[in-house]
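Report on the following structure.
Yeah, one chain of the complex is gone here, protein chain that is, but the others are all in their spots.
Letters A, B and C mark the chains in the order given here, with residues in each chain numbered from 1 onward.
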Amino acid sequence: MEHKEYLVTGEEQKGFHNHVDYCIGTGRMGLALQKEYMEQLALVQKEIGFSHIRGHGLFSDDMGIYREYTDENGTVHAEYCFTYLDLVMDSYRSVGLKPFLELGFMPEKLASGDQTVFYWKGHVTPPKSYDGWYDMVQATLRHLMERYGADEVVTWPLEVWNEPNLPGFWKDADMEEYFVLFERTLKAVKEVDIRFRVGGPAICGVEDEKWIRCFLEFCREKQLPLDFVTRHHYTTEVPQTEGHYGYTILRDPETGFENLQTTRDIVDSFEEYRGMEIHITEFNTSYVPNCPLHDTNQNAAYIAQQLSRLGDVNESYSYWTFGDIFEEFGVPFAPFHGGFGLVANGCIPKPTFWTFRFFKQLTGTCVHRSEDAVITRQEDGSFRGVVWNSSCRRTGRKLELSFQISCGNAEDRPYFLLTETVDENTCNPLKLWHDMGETTHLMQEQKSLLQEAAKPAIASRRVDVAQVEGKGVLKFLLPVEEYGVIYFELKPICEGGDRGYDYDRVLG
Amino acid sequence: MEHKEYLVTGEEQKGFHNHVDYCIGTGRMGLALQKEYMEQLALVQKEIGFSHIRGHGLFSDDMGIYREYTDENGTVHAEYCFTYLDLVMDSYRSVGLKPFLELGFMPEKLASGDQTVFYWKGHVTPPKSYDGWYDMVQATLRHLMERYGADEVVTWPLEVWNEPNLPGFWKDADMEEYFVLFERTLKAVKEVDIRFRVGGPAICGVEDEKWIRCFLEFCREKQLPLDFVTRHHYTTEVPQTEGHYGYTILRDPETGFENLQTTRDIVDSFEEYRGMEIHITEFNTSYVPNCPLHDTNQNAAYIAQQLSRLGDVNESYSYWTFGDIFEEFGVPFAPFHGGFGLVANGCIPKPTFWTFRFFKQLTGTCVHRSEDAVITRQEDGSFRGVVWNSSCRRTGRKLELSFQISCGNAEDRPYFLLTETVDENTCNPLKLWHDMGETTHLMQEQKSLLQEAAKPAIASRRVDVAQVEGKGVLKFLLPVEEYGVIYFELKPICEGGDRGYDYDRVLG
Amino acid sequence: MEHKEYLVTGEEQKGFHNHVDYCIGTGRMGLALQKEYMEQLALVQKEIGFSHIRGHGLFSDDMGIYREYTDENGTVHAEYCFTYLDLVMDSYRSVGLKPFLELGFMPEKLASGDQTVFYWKGHVTPPKSYDGWYDMVQATLRHLMERYGADEVVTWPLEVWNEPNLPGFWKDADMEEYFVLFERTLKAVKEVDIRFRVGGPAICGVEDEKWIRCFLEFCREKQLPLDFVTRHHYTTEVPQTEGHYGYTILRDPETGFENLQTTRDIVDSFEEYRGMEIHITEFNTSYVPNCPLHDTNQNAAYIAQQLSRLGDVNESYSYWTFGDIFEEFGVPFAPFHGGFGLVANGCIPKPTFWTFRFFKQLTGTCVHRSEDAVITRQEDGSFRGVVWNSSCRRTGRKLELSFQISCGNAEDRPYFLLTETVDENTCNPLKLWHDMGETTHLMQEQKSLLQEAAKPAIASRRVDVAQVEGKGVLKFLLPVEEYGVIYFELKPICEGGDRGYDYDRVLG
Partner (left out) sequence: MEHKEYLVTGEEQKGFHNHVDYCIGTGRMGLALQKEYMEQLALVQKEIGFSHIRGHGLFSDDMGIYREYTDENGTVHAEYCFTYLDLVMDSYRSVGLKPFLELGFMPEKLASGDQTVFYWKGHVTPPKSYDGWYDMVQATLRHLMERYGADEVVTWPLEVWNEPNLPGFWKDADMEEYFVLFERTLKAVKEVDIRFRVGGPAICGVEDEKWIRCFLEFCREKQLPLDFVTRHHYTTEVPQTEGHYGYTILRDPETGFENLQTTRDIVDSFEEYRGMEIHITEFNTSYVPNCPLHDTNQNAAYIAQQLSRLGDVNESYSYWTFGDIFEEFGVPFAPFHGGFGLVANGCIPKPTFWTFRFFKQLTGTCVHRSEDAVITRQEDGSFRGVVWNSSCRRTGRKLELSFQISCGNAEDRPYFLLTETVDENTCNPLKLWHDMGETTHLMQEQKSLLQEAAKPAIASRRVDVAQVEGKGVLKFLLPVEEYGVIYFELKPICEGGDRGYDYDRVLG
């Protein structure tokens, strides 16, 4: 048991920027047509509530947007079908989401080559005709503006392509070609409406020096009205594959934070772009969708610390992904298969789901941030906090956190302390599924049981206000199991009570 | 910590008759028109699923059935309005319930006096005209048969009046007058359809010697085709009132079981009625709807033991009541007010709710019954059990139950042990509500929190099959907190698992 | 067939004030606890969408607010229970409604006598203690403010009592006593929060000269901060009763409009109150809840004309009532029983329901109002209209309305004309129910059939823009059956169409 004491004075702690709910990731857009996908997303939105959603495949052929036909003279024309796009956007909006639109990949008929990525075969070669691309991008935006209103649609951020610095995602990882694509796309967009906000280069988070710097130099040279910079952020080593699964280990989080600082520094080194928004349009621990780590409490605790820090130099950070309807490595064989999702198939929240829900509650003024906790004070004088016990390797450490919070409460009435605990004992659907026998095909009653077991343990107590040097102080202990994440609320109690009711007498 | 060891051989244990889901109680029928009432009932039916429902007030004026008008000659006629009755019966059927129809109380215009009972003023005097009563009973049954089909409606048990041995419920507790009512009612019913099953005398469970014996003598003498006997069963002392609340203490359960045996013996002493069904048409701990005990874990554990025994000599036992929409002492002032219900207002399950849900799972063959537990074996070889730690006064006793169950499983594959725990730490909405400040008026988010906190803690482990003298034996410990109730399932595991998945490696 | 031609120039027609959705009536508040009540209300809100709801019985004992207890010294104290009030207000708010709070009737224990009104026995005598009344009113408002927020609750209009000019509703119709009640109530309210808006005298619409004038004189003399004046408005003769039903005939609507003008004139004759808001807090054709007229198409057409005129001198007009869960004359015996409601029991919209829905659509600028029609122009250049064929007695008149609307549309593209028709042939659930056999107890499939048949007939056509003197003109005919009400929309068509689609070719 490791014991730590934290004194919380009540003064604002600068630095904690909570953008937890700005954006969430998703697999290819065509999956958004699916019923289970939407059920998982609806659960995420009900319990967490993100503002934006970003994924691949807007222009992939399963969305059916780009089409060609030949007229009587033999001339080939493009035409656009927005039937599925409307279904997807209607669905997103029905759960309160705006798209963070990634413009990619390439329709097969518009592709210059036949290289594809993933089981679902996203085309990743440059357009055979940049004019064709230009027209498609414009037609798509114009359609969206007609349907959802121009004033609304221009608030949807646009990102050009995905991870062009990887040859799997962009033929030969050809940087010069990407710059061509970026410039044409940005011009197409701004011509439709100058208010649109456009960013890139959406790189996988390595090679910053090369890609980010060159990208900004290119934009500066071309005087392109860039609106924001995007990159990704993963924090595990290269996985070892065994059967369908990839096993990996976590990296020291500080390495990643330094990496993000590097990007920030590069951007700020350009006078024109100093302070420009940087959006992490993907992050997670592992970058493979078959990594069992994603399903664990360890992941939840590690991500808690990430969420306490990622806002330091970034405007947003989009967890990749909300759910496990995802086909990059093919349709998964089992409900718990190490998918990226906050939710496992069968609509079962994973521990990390709750990390997001807990951070979502951290509104108000930050009064404490440490390596174990973040606490905020609300306008009504109550406090909310998240604490965690994270480490890259299992050590068996139990943590006991002792808080003393100055509440400035001259009165004597006690506080209501509510805790919601997610740890390997209380909220660990992966273990339950394992104990059941690791069935690959859940029956409905098994899904229901797992859903029920996947919820935080709720507990409460009353905390009296101690008077310390004339000021009210709330003292309490929070034990945190290894890989545990706990949310708490501390509220001054408005005593109700009814005539004749005596709780102590009830207890006997 | 008290440690007990139980050896379960796998042979059937006679005596345990599980009628837990036969019937549930409800306040006056008119309340069934309410939205919150139906929400509470729907929750009960979804999670537990009773077959019948019984309550008062079918003929009370808020149901609007009995009406009178005067024709042009000045003659007064009765007429019947079944608009609300249809709404109620439709609602009951929509959640899978048949009524156990209590024929009472008296419409004001048909009453011979003005004595009423309860805040809602149920009239409790005999009919001013037994012919009027006769016609009303018949008209009501005929209407129900027309609407729901004769074959269905004749399966609804009928009980004549409620607790006529108390002067508050039947003027002067006049036994002779009750016999008149019973005879006329039974004849009215059987004339409509001989298949109807009719019972009485629905007494509050005292004075058996007087009422039960006289009632049966009366029936025998009159050669009435009685179908079953009914009585009630409460197990607390007279409450002490303080403000809106009544505080009381539990009686030794054996006293109550003896009392029930007495009724059984009286019935069996009549040759004509030997072995006749006895239905406990009401039971609970306390008999007042403002007794905070009802909301506690202590109540849940006490009722667990009751449910393990009440089937010994009774055909059914109807917990009084399913929910807390109930007005006998007036509209309650607070969500937790000691109402009879399994569900508190705000749709919050009380601990006792889970006792019922747990016993509902006890299908199959009983292989163990003790003062702490009941275990049954299912056809598929799995086991289900309920254990509890009950006492009439708080003692601080923790119980540790050690089971050895012969599973006859020659194979070596382990079992999946699932536990669902309800105790003062894990599932105690009353405490949460108290810690919050005992607010009398819950906001929606408080209701949601209480609902969430009112669920059992789910845990699991694997139990290996030990080989003892060539037979498979499952050994495991179940610690039970004071007033705790635990449900468990033990199932042989069908190993799934996917290519490359290694749970131990996942844990690191 | 009577043919009329209307030329619509497109200029605004002053005088039409559309307050159709400001307020709707309801039976006693306790009924709002009912499930079917809320289903009917939800339907009304989904299809029409009122802002406020007003009914009787806030303080009647079925709401359980006022309670008394005696302390150990024998002193009697009042206490207040808001359990049901919260349920009702939560329900109202869940369907988007604010209450227009009528402060009445009297709790039995606070009543000075035992006179009651209606089957449900609302007490109508003055308080035995005005201090008790004062405290109850304040406690109720303070509770509501705590639960729903002060800023919200002060927007709920408050009306003192109901129809005190009728001895059935206020003992002896004692005007002086009412003034006492009004003054005390107003002071109680304003003391809680000066922002509350309070009105009266809520009279049944006769005796204006006496009651309205005296009331205003009283307020002026006492310098009471009156906020608005209220009265009721019914337009049929005294009904003839036969069995459960009251048959009546409609009065010439002009008589009623003149009556309303009289009230306006009286109010305006007071310098202090000139232009003060007048709210008609109840109106309908007949004032009895067993008048079959309410269920007819004739009622729908008559009310259409009312809705075109009632805003002339009144700030609002609240149709009495939204639904037929209503017990003033007892629980109704049949689904169609002449109840006040827009919706019959079984959730079946009556023809008048659609009159309200149609008028709700009449947003924008009025460009035509006549004895047969109202037409408004929307900001997008489209038109909406309601036409009707109303008369007090059946005459067999068919109406053919010919419209020429200047649309100022220089372009040539046609308009889309949509009509929704409610008349005795197309939307007449009463007839269907009669043809079925006037069953008093609808089975679910009969309800479904009636619901389906109770919808307007939808039709469409295209209307070409004729060029008349250089301006676009839309010419079209609308035939209206006797007692018919038709809603129409005229929208310029944005031609879609797809490559190769030819509708004429489809038709063959």
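Here, a residue touches a chain if its C-beta (ideal position, glycine included) is under 8 Å from a C-beta of that chain, and two chains touch if they have at least 3 such contacts.
Fair warning: this is a prediction, and the values are worked out from it, not measured in the lab.
Where chain A meets the chain that is not shown, the touching residues are 33-36, 38, 63-64, 67, 79, 81-84, 86-87, 90-91, 119, 143, 146-147, 327, 330-334, 345, 440-441, 443-444.
Taking the complete complex into account, residues 241-245, 247, 249, 292-293, 295-296, 298, 333-334, 337, 393-394, 416-418, 425-426, 430-432, 434-441, 449, 452-453, 455, 457-462, 493-503, 505-508 of chain C touch the chain not shown.
Assume only the chains that are shown with their structure count from here on.
Shown for chain B are the residues that touch two or more other chains, namely 333-334, 440-441.
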